[in-house]
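Apart from one protein chain that is not included, each protein chain of the complex appears where it belongs.
Labels run A, B and C following the written order; every chain starts at residue 1.
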Amino acid sequence: MSLRKETVAMIREYARRYPSAQSAIIPALWAVQHEQGYVTAESLAEIATHLELPPSLIESTSSFYSMFLTRPEGRHDVVICVNAPCGLRGADEVLAYCERTLGIRAGQTTQDGAITLRSTPECLGACGGAPMMQVDHRFEENLTSERIDAVFERLRTEPAPHEVVKPKAVAPVKGEKARSGVEGARPRARRTQK
Amino acid sequence: MAVVTDQVTLTVDGQSVTVAKGTLILDAAKKLGIEIPIFCSHPKMEPVAVCRMCLVEVEKMPKLQPACAVYVMDGMVVRTRTEQVQRYQNGVLEFLLANHPLDCPICDKGGECPLQDQTYTYGPGASRYDFPKKHFDKAVPLSDKILLDRERCVLCWRCTRFSAEISGERELALIQRGKDTIIGTFNDQPARSEYQGNWTEICPVGALTSRQYRFISRPWDLDRTATICPGCSMGCNVHADARHNRLGRFQARENLAVDDGWLCDFGRYSFPSFQREGIERPRVRRDGRLEEVSYEEAMAAAAQSLRRAGPATAGWASPAATNEELFLFQRLLREVLATPHLDHGRGRGEAATALEPDDAALPIADLERCDHVLLLGGQAVIDAAPVLHLRLFKSERKGVRVHRVDDARAALEAVPAEAQAVGIVSSLGRKPEVDSLQGKLARKVKGSVRRLLVPDGPNGRGATDLGFGPGRGPGYASLDGKAGRARPDWEAAGVRALYLFEASPLHDFQASGEEREWIQRLETVVLQRPRPSPLDDLAHVILPGRAFVEKAGTVTNMEGRVQRIRPAIDAAVVRDDWKILQGVAQALGADWRYRDPDEVFADLSRAVPAYRADRIGERALWSERA
Amino acid sequence: MPLRDVALGPYYLLKAMATTFKHNVRPVVTIEYPERQKPVPPRARGRHILHRYADGLEKCVGCELCAIACPVGCIVVEAAENTPELRVSPGERYAKRYEINLLRCIYCGLCEEACPYDAITMGPRYDLADDHPDKFIAVKEDLLEPLPASLADTAVPSAAPSAQKIPRKW
Partner (left out) sequence: MPQTELLETALEEARAAGYIGRNVLGSGFDVDVLLHRGAGAYICGEETALLTSLEGYRGEPRLKPPFPAVKGLYGKPTVVNNVETLATLPHIVRNGPDWFAAMGTPTGKGTRVWCMSGHVNRPGNYELEMGTPIRELIYEHGGGIWKGRSLKAFQPGGASMMVLLPEHLDVGLDFDAIAKAGSMAGAGAMMVMDETTCIVDVARRLVKFFEHESCGKCTPCREGTYWMANLFDRIEFGEGKPGDPDLLLDMGYNIDGRSFCPLGDASTWFPRSVIKYFRDEFEQHIVEKACPFRGEREAVA
């Protein structure tokens, strides 16, 4: 059992808050992700014990939603939206610029472990400020190469958000908008790659 | 003024049909003989309409409607074979096959696969999908019984719904979403369900297949026999499928009153124990060595030894023997050898309690109609008859309160006084507790209290009904003071000869070391058994007989239902057990002239009138008839 | 006998001899069978052949479609699973037992039509004679194409000879 006592208490509290313990799954997953930065199979099993539900159900739910990460990534999560409105305003070029600057491909993490870069076809909800990227659940809109450079500069030294913010009592966890559901975030490579 | 009825009339493809309210379009069409193709729909599960195969045109509805999820309404006009529907059926099959590997030649489902059949009936001749197909690992072991091929899966949700709605274990689940959706267990752990075999059976493609049946046969090569599962006293109906005289699999043969269409893994995967290897001949011990002889010689030898022992003979029969055999064996012992020492308990300690007619007073299907069911003994009872769990879970879903208790006092408290119908389900070993509990409950609650005890073996009930025990004769007739001794007391009663009759490797004679020593000292041990047994070393005469799946006859399940078993594989190399028993009796001077098991049954039902059902297979429930 | 016939006798004799000797210089039409065999048309339906891929693996996956397509029921196939230790065919499944009763076979070629992997074809051999009916039950080893010479010593041999314990259906 690896979850912190406060997190377990939160999960228990969530289970009481809803008419069925099942409803507490997503808040519980948030609580775990907020503590650890990701949700492993072990944590899923632990949530299952606390909510008294079959673990398969927790995995079924958690894998459906794209914001739950299943393995440790870089300290900071940078997601670039490549849906149509962003695409119209140069998201592909932004992505290419980021890849060039960081020296990695989308879906990878920089060598120093500071930044994980992703791209997603899922609209992140800032079409008016396209092209945009989401940095640790906060938006960076109307991107230019200078702005991107400045953001990356900052991220290289900042600690990961879950290391900074302690979980509050029973409050929804911090975060602004979707962590993306890109291919890399899906759990375990079950599929045999061609 | 229109009369309000529960019936609605609708038109399907121009034909009018009247069905009950709350019927699905699918079932209404089925009543007319109109087939609507389905994958996800299953009559025992809630409609989900995910496969979209069954879409039909309904007048006044703009979109095509899923026939498996839309309930009929009066005056509804349904069309199932319009051009629009056909074009769409073509399309949805093209979608389903787009990422399907089409490896029918190596797929175990090939030949009995709904996807294959429906593609031929409704599908396109060729696919326009020319991209590389999605790839997954082939044949991932989901447990030691089941393999999962995710490439073949069409995500109909039947298996996951079974896991949630039928067995309630929620072990299989959908993982990921969209095009990446797969089915699986939590963290790819091996599945532990006791009902996994049903997943393979309801899977409409070859995604979930059984390991034991893997590549054994094509369905069209199987010789299919309708018989009864040898696993336990539940008496689930099965199809035993054999190829080249080797059993390949058991499949459920739905009997709503007994198994509700499901099997447990213990029963389903028990068939390999029945596989006969090679030819066997009777043997007789001469000068300490077993010598092969003819049946006549062996039966004569057995008769000679048994005659010497006479009333000092004890007879043990497996609770997996048929009613006919038990009846004959009982006559052989009581009438011919004049011995009262009969028993069928598998272990030495299990003989003490015998069933009573009322122990089958609660038919299995009536569990759903109780308002409280006490499962006294909890999981231990379920382990004795696993399919009971599915029935209890179904009852729970229908609103029956099922109390899983281990303690009679807690059981008494769990049921409120206003209960209308209370059922007690327990195993034979707890009979005294159940009896007293039933008495107390009957005084406490307003309604009826009935009990159902799970005996050991597929015919434990029949053995008791036919008087194959020391205390009572056939049909629970009194023995007028001539009662014999039970198995634990045989040594004390001075038994000198033992006639053991095994009928199934799953329900054989289990002797402790102490009992073995006693048997070793006996002057005569006649062993009639279907396959080599550890008792062979002790036997003086070995008469090879047939196993449960190799013979014809009837067995009685826990609720007293007499059902027919039929030989699924041909065991012509050994003799029928009833013939052996008759042969031994004739060698002992009896004038028996049965020509087939049916004649034995006719005699049996004269001795035990409750078995005189008009047709075998109908209920012969003891409490109602005796 | 008229005198004319007597006079013409030698003429007839010579004429007959001419016919005889003419055939001495004509091409020979008989074939010294069985030492020499007549070529058969490419689509002739002779005894079956089970084919292999270039790497020596068998094409047959044991799907039994030939057996069910066969109008006389002369084919028996039993399948088994490939293992990493014994890989016989490329997929998951191979034919453990493959037998054709050549006496019952009517050489119709429907097995060939039915085969989804082109594993079985009708070969050129038509001269099937032997001295005991049992010898006409061709087992898998009889039907299989020989391994390519380059692979003969390295390739995995075919599975164990067909077990004969199981009673035949024919």
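Assorted remarks:
By our rule, a contact is a pair of C-beta atoms (placed from the backbone, for glycine too) under 8 Å apart; a residue touches a chain by one contact, two chains touch by 3 or more.
None of these values were measured; they are calculated from a predicted model.
Every shown chain that the unseen chain touches in the whole complex is listed here: A, B.
Note that of A:20, A:49 or A:111, the residue touching the chain absent from this view is A:20.
The missing chain lies against subunit B, touching residues 47-53, 55, 62-64, 69, 87-88, 91-92, 94-96, 98-99, 128-129, 131, 154-155, 174, 176-181.
Interface residues of subunit A facing the missing partner chain: 17-27, 29-30, 60-61, 64-68, 82-85, 87-90, 92-94, 97, 120-123, 127-131, 137-138, 143-145, 148, 171-181.
Assume only the chains that are shown with their structure count from here on.
Along subunit A, no residue makes contact with two or more other chains. Not a single residue position of subunit B touches two or more of the other chains. Looking at the complex, you find that subunit C touches subunit B at residues 61-65, 67-68, 78-81, 91-93, 116-117, 166-167, 169. For subunit A in complex with subunit B, the residues that touch the partner chain are 41, 44-45, 48, 54-60, 63-64, 186-188, 190-194. Put simply, subunit B touches subunit A in their complex at residues 132, 134-137, 150, 169-177, 180, 182, 184-188.
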